[in-house]
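Omission of a single protein chain aside, the complex is shown with its protein chains in their original locations.
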Amino acid sequence: MIPTMLHLLAHPFIRIVIALVLTMAFVGVMGLVLVYAERKVAGFIQRRPGPFEVGPHGILQSLADAGKLVGKQLVRPFGADPFLFWAAPILSLAPVVVCFLPIPFGPSLTGMQINVGLVLILAFSGLNTLALCLAGWGSANKYSLLGSARAVSQSVAYEIPLLLAVLAIAFQSGSLDLTEITLAQSRSILSWNVWVQPVAFVIFFVSLVAETNRAPFDLPEAESELTAGFHTEYSGMGFGLFFLAEYTYMIVGCAVASSLFLGGWEGPVADGHWWFLAKTFALLLVMMWFRWTYPRVRFDQLLNVCWKWLIPLGLANLVVTALVIKVVG
Amino acid sequence: MAMVAKTLKRLWSLVVGLEVTGKEFFKPWLTVHYPRQQVDNLDSYRGHIELVPRDDDPAIPRCIMCSRCQDICPSRCITIAFHPVENGDMAPKPLWLNPEIVSPGSRGALPAPERIERVLDRFLLNYSLCSLCGLCVQNCPVAAIRFSKHVYFCGTSREAFHLDLLERMQLGNGISERNPAACP
Partner (left out) sequence: METVASRSVGDYYTRHFAAEQLVEKTEGETLILNIGPQHPATHGVLRLVVEMDGEYIRRCEPVLGYIHRMQEKMGENRTYVQYLPNMGRVDYLHALAWNWAYVGAVERLMGIVVPERAEIIRIITCELNRISSHLLWWGAYLLDLGAFTPIVYAFADRERIMDILQTVTGSRLTYCYYRIGGVSADIPSDFCGMVRDFIAYFRPRLPMYHDLVTDNIILRGRCEDIGVLSPETARSYGATGPVLRGSGVAYDVRRAEPYSLYNRFAFDIPVGHSGDAMDRYRVRMVEMEQSLAIIEQAMDRMPQGPVMAPDLPERIIPPRGEAYFAVEGARGKIGVYVLSDGSPVPYRVKLRAPGFSNLHVFAELAVGCLLADALSILGSLDLVIPEIDR
């Protein structure tokens, strides 16, 4: 009986299913943790305690908020497209789970080790744009519409420098598999790609902030301009799913960044996955730090940064990388 | 070259911003954690008005029922009810005023009347209308009204803010009210 079970578990399909289920659990827990962390960071930067009342130091606050969101009535505005309106939040969260499959959390802790892992992540994270677009269109609200128009042009623009930065690393490592890229950085802290490719790291991180619609690039939501942008009309878990998706994309992005540039699971003493989580969280904290420091950029400035600075820089970086690899290697 | 320097300077401003918030992150909290802590400047708090008792008899207000406060109140939230002294009432005492107690804006206390010819029945305050302007306190000729320190005043109905200040004064003007635990 038990050997049969093990045999079954080793089956790639079962493995993916298990990985997906674990990922869902991971996403849910991390969403709660991140919301809590974000509010604590905001509180500390603003010299107040942040959530404090639910549980010791408020650690159960996000659980209470999640309970509240689940319990709320789902309201569809008059004139909204019922199918698109409800499809959008689901479409926003569902593909992100797949993005976790190729991420190496530890030396052997990978959902599915495939040699095009990076492409898979980039492809599935692109689906989020569609969700924001549908949400804005299906809401029958002018603010949502403006928000979704912003979301689409922003995502389309920032995927390019993101890819250029990733390509430079791929050139250098000769692989699109995150595990191999991590292994290539395993010699010492100095062999991390962040030292070898600092320009690519900056481009990647800035594009990541923009891709995940985080401040100072949170234009699709821009609450002081568009009230809440694409999710203006969503209540309860409709909003909750968008919210969760935003944080999950942040985790995916920062996890990829730590594999690509910060040596992934590499680190002394502790197990690999702890190092991986620590690096991911450090990057997440930096993103939060940005959010609570900067004003929001304007839309044309946002696109100018992309088209006039990041893309030329990324291309130049790519060319230099290619040349160096040709000459040296 | 100048352009590069300018760009770098501009980008540096972003780092400076992060530095400011980063430093604030590690500073202590500024907020007061009510109800575990309280602000420390409640002495200058001005709550709703209350009646000042007489120096010689804490059960009788200094009020001489001149109705000036009722007349001057812009929101008409004070209602005074009184009746003339009759035989069945308690013996009227001469009103003795401490000349040191003068209402803040008034031009000095009126000369103390020898006897009060009236008895205060009710001194009603509709606090839900009051704008705390202080005109009644300022215009009281005998400094019979003052601001209370009734900080944590809450109620579940509009009627909870209709106060009889005479009754309140006779109950000690709410000595226990500055304790937040007393709030229902």
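Labels A and B are assigned to the chains in the order they are written; within every chain, residues are numbered from 1.
Operating definition for what follows: contacts are C-beta pairs under 8 Å (C-beta built on N, C-alpha and C of every residue); 3 or more make two chains touch, one makes a residue touch a chain.
Please read these numbers as outputs of a predicted model, since none were measured by experiment.
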Worksheet, complete the sentence: Of B:Ala59, B:Leu132 or B:Leu171, the residue touching the omitted chain is B:Leu132
Worksheet, complete the sentence: The listed residue (A:Phe26, A:Phe171, A:Trp274 or A:Tyr294) that touches the chain absent from the view is A:Tyr294
Worksheet item: What subunit A residues would touch the chain not displayed?
Response: 42, 45-48, 78-79, 140, 142-143, 146, 215-216, 218, 222-227, 291-301
Worksheet item: Of the residues in subunit B, which ones touch the absent chain?
Response: 10-11, 13-14, 16-17, 19-21, 24, 30, 41, 44-46, 72-75, 104-105, 107, 131-135, 138, 147
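One rule holds for everything that comes next: only the chains that are shown with their structure count from here on.
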Worksheet, complete the sentence: The subunit A residues in contact with subunit B across the complex are 41, 44-49, 52, 289-290, 292-294
Practice prompt. Report the residues of subunit B in contact with subunit A in the complex, numbered from low to high.
Written response: 14, 17-18, 20-22, 24-31, 33
